[in-house]
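Only one protein chain is missing from this complex, and each of the others stays in its spot.
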C-alpha cells in the first residue's frame, strides 16, 4: 500500500497537497466527479474498492437517484460576455441542474439566480437533488451589476439513469470486530466541508494499514445521506454485529477550536473514547448536542441502525461563515489544521486498540520489587509512576476498561500504556474478553 | 350525561356556581351533608354511584366510625341572645360534637371554645372524630366580649351507628387500564380546601365522558383519610393491577401559584406527566416534598398500596393563612382559579391519552417528501416543524414514550401531537405496547 497521503511527520502537507489536487473536481452525489475523486484516492489506497449502485435501487425508504454529469454551463450577457462560467468555479451551477440552452430576459433569469446579500463576495452552494430545476449561483456583487436585456443561458448537463458510486476499504485486523470510518465525497470545490474529510480519512487509512492492529477497519468514501443510506442498506447486518466504534470524518481542516458531535444517546464506546481524548488534549472543545446533528450520524445513529458513531470536528458544518460558499476554499484550511485532526483521530484509534477490560491476577497488592517493576532509581518521577501503577492495579478488577480506569484515577491513558504493557508482560495482568 | 358543570369555554363560572350551591351544606366524614353533596353532584354526573359502608366495618387498620348528624346548635348568653349559631356558619360547631343541652358558667364554657388569637376575625375549623367531646368555634373578637354569667349550650346532634357514604364513577375506556381521580367531600363550608376539589373533579369527569378515550377513569368523591382507606380496602387489587396514574384533587380554587405534591418516590407516570405539564406551562410552580404530604396520598402512596398518585394544587393545604378557617370562603376562590386547575388536569389527561412508547418503522431517516410530510410552503415555521419531526423520529426508537421524547428534544408535547398523528397516519410510526 503506497503512502502518498501518509508520510509520518509530514502528514499535514501531504494531506494539503492531496486536497489541492482534488479541489477543482466537480463532485455531486453521483457522477464522474465522484469517480475521478475515488480513482485519485486509490493512488494512496490501492485496495480501495469502487462500487456502483444502479439508479432506481431501493435503499431503505429511498431509492438511488439518476446520475448527473455536466460538460459545460455559462451565462452570456446581452453583449455576449460570459458573465457566469461553470468552468471558472463549479459552484456557479446549482447541483443537479437540468440542461437548458435558451435566451431569456433578466427578469426571467433572476428566478434562477442565487446569491447572498450578506456575503456579497461569496458564491453560495445550492443543490436540488430531488426536484428537477436549473439555476446559477453567483456573488451578490456580480448579480447587482447585471444590466437589463436578454441573456443566453446554457447548461450542457445530463440527468439520466446511471449509478451511485462509492469507495470501500476493508483493512483486516486480528479480530472480526470493526472500527468504522466514514467520510463523504459529494461536494464540489469546497475545502473544510468537505475535502478535509476524505484527505484526513485517506491518511488515517494509510497509517492504519501500516501498523499492527487488533480491529478490522471498515472505511468508506460515500456521498452524504443517500450514500450512507445506500451503504447501510447493503451492509447493516455485518456492521451491527461487528462495529464497536465509528467516526464520521467531516470538517476537519481549519485551525479553529475542536468540536464534538455525540451519538444518539452519547453513551457508546466511540463517545467515551473521543471525549476522553478531547478532554485530555483539547479541553476547550465545543460539545454539541445530537439535536444539532446534520451529517451522516443522522443515518448511522438512527433507530434500528444504532451504530456507535461520533464526529470529532474542527469548526462544525453550519457554524462558520464560509460554510457552503466559495469562501470555504483552500485558504480556509491548513496543513496544521488537517494534522491536528489526524492526530486526534489517531489518538482515538490507538486508545481503542489498547482499550481492554483488565484484571489483576493476584490478591492484595503485588510485590513489585521482586518483579523488577519498581524503578531502579527512586526519583520524584519514578514515585509518580509507582503511584500510577498501584492506582491502575487498584481498579483493574475486571469491571473497568482502560478508559474507565484512566477516568477513575486521573492518569492519562498515554501514561498507562507502558504500565499495562509491563504488567501484562510480567503476567500480573489479564485482559477480560 | 348532563353537563351542568362542564360547559366548554365556561367551565370556570360553571364550577364556581356549583361550588356556591354546595357551600352551605354541613359535610363531615359521615352524615347527610355528604349524601346531599353527592346527590347534587349526580345532577352533573348521573352515573355517579353512591355507596354506603356500615359503621364498624373493618377497613385495613381502622374501622368505619359512627355516623354524625346535626339539626341545630347554638349558645345563648346570660341575656338569652344567640351569640353563636351553627345555622349562621356550620364551622361554629366542632365536628363530631356530642349532643348537649345545659346551662354552664362562662368559665366552664371556655373549656369548650376554640378561637384564633392571631386571626381574630376567623372562625377556626376543628373536629374530634376519634374522641367523643363537644365544642364551639368562634372568632377571637366574639370570644373576647363574652360577659361573665351562665350560658345555655345546645347541640342537637346524633352520633350513632350508620354509614360512611362515598361516590364512585367509572367511565369506561377502550382499555382496562385506569386513570384514578380522587377528591374529598368531608369539610363543611370551606372553599379552596375543600370544595374546589369536588367541583373541578366533576367538571373533569363531565369532559372525560364527552370525549373519546383510551383509559378507563375511576373517579371517587370520598371523605378524606377514612374514606380513602375504606375505598382502598374494597378496591385495592383491581386498582393495583390497572391504575397507571392518579390525581388527588385538592386546593385547586384560588388564583395563586401552582404547587405539586409528588408520589412517595416521585418516579411514577403521574409524576412524570404532571411535572412535564407544570414545567412547560407554569414554570414558577412550587415543588413540595412527599415529607410535606397531608392529604390522601398518605393512603394511596403508602407501602403496599403504592398507587402512582400526585396532587397538582394552587396553594397547598396548610400553606395559606385562610386554611381551615371561615376565611377560606367563596371570596378566596374564583372562576379563573378553578379554570386554571381544570386546564392543567385536562392537559395531563390529554397527555396520558397520547403517551405511548413509539417506534419508527423504517431504517435510516424516512423520505418525508414522497409521503407529503414536508410542508408545501417552506417557511421558517415549517422548517421548525420538520426539525421537530426529524428529532421526534430520531428518538422514537421503541424505548421512549412521548414525554421522554419531548424532554429529550425540548419540543412541547402539544407540538408533537400533530406530528405523531401524521406519522402514525402514514404508517411510519408504531405504538409499542
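Per-chain residue numbering starts at 1, and chain names A and B are given in the order in which the chains are listed.
Quick note on the criterion: a contact is a pair of C-beta atoms (placed from the backbone, for glycine too) under 8 Å apart; a residue touches a chain by one contact, two chains touch by 3 or more.
Fair warning: this is a prediction, and the values are worked out from it, not measured in the lab.
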Which of B:153, B:209, B:232 or B:363 touches the missing chain? It is B:232
Of the residues A:51, A:112, A:282 or A:359, I need the one that contacts the missing chain. A:359
Taking the full complex into account, find the residue in A:160, A:381 or A:397 that is in contact with the omitted chain. A:397
Using the definition of touch stated at the top, determine which of B:290, B:356 or B:374 touches the missing chain. B:290
Which candidate, B:51, B:298, B:371 or B:415, sits in contact with the chain we can't see? B:298
By the contact criterion defined above, which parts of chain B meet the unshown chain? Give residue numbers in ascending order. 60-62, 130, 225, 228-229, 232-233, 236, 264, 290-291, 293, 298-299, 301-306
Chain A, residues in touch with the chain not shown (by the definition above): 359-360, 362-367, 369, 390-391, 393-398, 409-410
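We adopt the following convention: only the chains that are shown with their structure count from here on.
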As a multiple of 5 degrees, what angle does the CA superposition of chain A onto its copy chain B give? 120
